[in-house]
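Complex shown without one protein chain; remaining protein chains in place.
This part shows chain A:
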């Protein structure tokens, strides 16, 4: 087939068909529009202010690697004046996370950003390998998700940052919209498309890649020859999300704008006040001080279950209530999580509820 010229510069040969627009563009124009769109997302949502300390949640995977590179590029190009850090969580999964952390360590050198690695072992006294050895591979993603969320916040406090950015992309968000619809989780459906989530007692989190297609992120990494790690977690990945993902990819193959259309649908939903009210009021965990909708936060409950050697019963709410009513306090020898305290200047920020997306 005859080579076509770029739809934007009309000069260079097109190398990519944009899934969002169908435009055929050249490499240089692709870099430019990809970066500029992320910049527009950032400025339209007023994500940062001059001097902010921002941690990039870095797994060594494609999304966070591209995010680190683009954040560094935009910070320099547009003088955001941000202090950027890499924050990685080591779940303690041999053959998976230990390899991907090597990638993050190389990124630290390549991008000249300070790196903080916080491990589950250090924070909870349990690696995922040890958790899986005890509970098997059925509910392990629940543990990992709850522990990671809290570990990121705690790592951010250690780095004294104002803000965590994560590599969640448009495909991830569309997937979460679909999952929330399919699970009937309307309260989360109302919140899952927000670019920025901030609870009273948590550090601000946002998703600069909210409108960036996975295809473009991977193409960007390929053409920029970025160093990233791609292996599936060795413990069974979240099955339901997997189905949503395959379904979404099939839809995208038939109509590429599907992903952005689903996000727009998610944004347009208006959740009734009475549905929102179902959400429990936030309090702080009596044991570790982390924000929680119960007396004990999920991480403390799960950890207590592990420590009691009865993790399986700690997963359901019913079992949680039973555990709390039956056993008032902690066992003397039980490991607990260090007390969580935000830096004082964080007090009094607006509440907009818990974040809901995870990947």
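The criterion applied here is as follows: contacts are C-beta pairs under 8 Å (C-beta built on N, C-alpha and C of every residue); 3 or more make two chains touch, one makes a residue touch a chain; residues count from 1.
Just so we're on the same page, contacts and distances are computed from a predicted model.
Asker: From the names "Ubiquitin-like modifier 1", "DNA-directed RNA polymerases I, II, and III subunit RPABC1", "Large ribosomal subunit protein mL44" or "DNA replication complex GINS protein PSF3", which one matches the UniProt record for the unseen chain?
Answerer: UniProt lists the chain that is not shown as "Ubiquitin-like modifier 1".
Asker: Which of A:21, A:94, A:137 or A:230 touches the chain that is not shown?
Answerer: A:230
Asker: Per the definition of touch given earlier, which of A:90, A:129, A:153 or A:172 contacts the omitted chain?
Answerer: Of the listed residues, the one touching the omitted chain is A:172.
Asker: Could you tell me which of A:90, A:129 or A:252 touches the chain that is not displayed?
Answerer: A:252
Asker: May I ask which residue of A:17, A:105 or A:308 touches the chain that does not appear here?
Answerer: A:17
Asker: Which chain A residues would touch the chain omitted from the figure, given the whole complex?
Answerer: That gives, for chain A, the contact residues 1, 4, 13-17, 24, 59, 61-64, 167-169, 172, 214-215, 217-219, 222-223, 230-233, 237, 245-246, 249-250, 252-253, 359.
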